[in-house]
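Omission of a single protein chain aside, the complex is shown with its protein chains in their original locations.
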């Protein structure tokens, strides 16, 4: 009986060719698994049929959009996850979602191997393979592009020779990955880092410079999770879709950066993440209002490590679980409303209100009603500054 | 012989009244010291004369703009200093500059005390007094508003009764502090954190939503310091002034946030810092290009602590010096050009080039010329993911 | 009707005098509350009677030893809490325990104020008062020694004049605080930091240099909590008592250090904590065996912050709760046995075994049975070292 390989299938040229390529290289039967994480494009049923037409012995498709929103995007939002202070971890979040479905399919079908379409110089190969190792350590991983020399040219030739029902003519000059949380574009002329991006790259966002009316939105969070928009209850999926639409229409969330890959090189990346950026900005400001100072200061360190860890493909690691223990507790009181203006590429908070607010008007005001006892300051300053003062006595004149 | 008090003098109503108020309360002679850190407004010589007219026995003024730019703003830029990821430390930076001049004047004149106009619930009192304690631990500090009950109403009455040459009618509803690095506005209707800011608050920036042409600028850094703009050599002071002008004209650098004060309360703050924000964004991206990954990751932790420390008034502390030891070394290769588009409130990097770049086209490209050996990935992924995999074997099914 | 003050009562001279002193100074009725956190000494009922005899309107005593062990010492153990890498937080842990009982008594009796016997230059005043502010923010705090000039001499005179049933003759040259988790000694000749400690200071530990037989012990942990000693099930209280006895008999756990107090000064402290040190050493090594590398690395940062926070009196703070979220998750697999030799002042781990071990003999061995694939190393090293290599190419010769 033939071994079985579960393939992460997108419906595109590369993974369609992978089906036959893997069969040729390994003699295994290929089971195609396609996961909808909000990447848009074709109907899942179309994709399923194509996989079978390309030679898969089985093909499974799953609508994982709610799961992706709730179990992957929401934790990223609670962690204000921005790798290098910029990138909201678009692909880094979808990979573990897909890995979970691949591992489940492998178990169900008795497969021994998981295959994916990544190259050998990106981050996603790590996310796939470390994810699989963490969920199903008994499985092997293969990547035909990296391991079996399946170049683009050879893939096109293979598709034509074998009459695969997939277009081979259109050559997108960019490498693109997209999902609910955003879109990533790389390669092409962007590899010259002095070149600026062009309007053509963007599909989630309108040109921020175009003239239009601002859009005001009120986002309600409950324990760090967006639960209503303009007063209308929403699921996480709905919140992200709605904010993608509205923030995208105002050109919010374009990112252009040089990034440190896990595999040791720097690469140029262009991202769009209108909903993610608007939600993170709102969440950060609600934290400013509801999270105590020392907790807020330490949380920045935790949030940064969370982002690095997830970027590095360690979603299913013990450290990730422990960081989540901290982050969930820190979000316990992050509830309330944030009013934002979306306009001209900017998502600007203009108001916040919360039953969990730690902002105390009577302590903060310089007006009537001030209850802050200013006489306390003297003692505070003396003792707070004492270590510096003692050191200064020693160090002065040296 | 009377004791001498050195007063941090601004030329405004409060500190003009302080001169006589301190004399009445303490019997001391008051020496007024005004320091120009780029706050604009009146001529220094006018301010000097007013101090004397208000009763100061001596009055000194100093143009500290170059010093402020070079020794305070530039280190903040090297640290990408943004308190709570937002606020570029406008007032936090000017206070130690002023403190240095106060301590020098106290030494020169044999004063025993330094006075400032702060209230007892803000951060600046801490910055003044911990600063003085660190530079001249033998000096006492007094704050008439906080310590001698000098309220605004009493100050106005004092000025009128004593015929001080200072206007007492105009009541600004806001508390404002400004310098080269930006402007801070608080109090008034902003104390209701659901209220949005109004256009009236802003003077460093134009309305970002107004229609206008974008402005493209190329900033050159040498070891983290801005040294040319559009190819024209500049001093740090000139770089900040020029970027304030150009980024301000495009509405860049407005900030509206709830902030954690050192004295234990949350407050609402509105800032403008067009030059600071544009320069920090450019510096961050040049670091992305020229700073090695592990150094960049740890530097975020160092930068955060640097910002907290300076916000907390510990500029002259031993920890500050040690953090600078790290940060200066980390900026050793942060040299090169950043091209930015300033428009509609956004400062967007569109290109970077550097003789110190760690971006390696031949390793990054997916095109002809690729020298990255993809066969290395397999071993890397296995060993990098091994701890997670071993843990997973234990934890699965639990 | 008179106001009521709840007093943290120890049964000693100072707090016995406080009862009458507070009554005189404030006109309030004093309710004495004594909490047994394992400090040893007198019977609780004796202490209760003395409080009444000294003028308390009510006196309450509580055996909080199990509560202290389970809710305060165990979390410290899970955090390997050692302030400045040395001090196991003896007094820092008992203060919040006592605070909880004081706040509950204040609520029960309708008191408006809590009083304690601390001076104004130590850490414990902060721990008491910030603790009370966090559990019962409506209560006032007073400290007669600090606030009402109750010096030692005046206290003795007060006791004699009023015929209080308490000894006033014996003057201990040291300031001592002790509980289940250890003992702290300060002041006296120790204030000269060149003086070494003398045998006289110690009561929890025997002289480590004395000749005796070693003691071997096996400690079993379950999720970070000690649950058996030499195979015999124990509660946390029993574990600590037993280890105090056995490690103390071998001279383990003496500490002599200069320490950074929260109030801004350095002080000299001598501690004994035989059980705490032995348990922490065992727990750390069990973490080495059962906690994944990246989690272990980050946990050091979390543990350090936990220790600082608790030392600083912020037990009841939001950050403490969030850190515990991390630490509890990290201890989820810290189960197994540690064998230690206690001897000559040393607690030395000699063996570890665990069903949750991540040590994999077959991966670690260099002998028959080795399953580690050494061919993976090449790729790992290349990519792991790539950022350094790229930077080196730039930096060499500069």
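To keep things simple, chains are lettered A, B and C as they appear, and every chain counts its residues starting from 1.
What we mean here is this: a contact is a pair of C-beta atoms (placed from the backbone, for glycine too) under 8 Å apart; a residue touches a chain by one contact, two chains touch by 3 or more.
What you are looking at is a predicted structure, and each value in this text was computed from that prediction instead of being measured.
Novice: Using the whole complex, pick out the displayed chains that touch the missing one.
Specialist: Per the contact definition above, the missing chain touches A, B, C.
Novice: Which residue from C:228, C:249 or C:377 sits in contact with the chain not drawn here?
Specialist: C:377
Novice: Contact with the hidden chain only, please: which chain A residues?
Specialist: 292-294, 333, 356-358, 360, 363, 373, 375-380, 382-384, 387-388, 390-391, 394-395
Novice: Over the whole complex, note the residues of chain B touching the chain we left out.
Specialist: Considering the whole complex, chain B reaches the absent chain at 260, 263-265, 291-292, 294-295, 298-299, 301-302, 305, 309, 314, 317-319, 321-330, 333, 383-387, 390.
Novice: Mind listing the chain C residues that contact the chain we can't see here?
Specialist: Contact residues on chain C toward the absent chain are 84-85, 119-121, 125-126, 129-130, 133-135, 137, 146-147, 175, 187, 191-197, 208-209, 211, 214, 254, 256-260, 262-268, 284-285, 288-289, 293, 296-297, 300-301, 304, 308, 313-314, 316-318, 339, 341, 343-346, 348-353, 357-361, 363-367, 370, 372, 374-378, 380-382, 384-389, 391-393, 395-396.
We take it that only the chains that are shown with their structure count from here on.
Novice: Count the residue numbers both chain A and chain C use at their shared interface, divide by all numbers used there, and answer same if that is over half, different if under half.
Specialist: same
Novice: Round to the nearest whole Å and give the separation of the Cα centres of chain A and chain C.
Specialist: That pair's centroid distance is 42 Å.
Novice: On chain C, where are the residues touching two or more other chains?
Specialist: In chain C, the residues touching two or more other chains are 292, 294, 333, 383-384, 387, 390.
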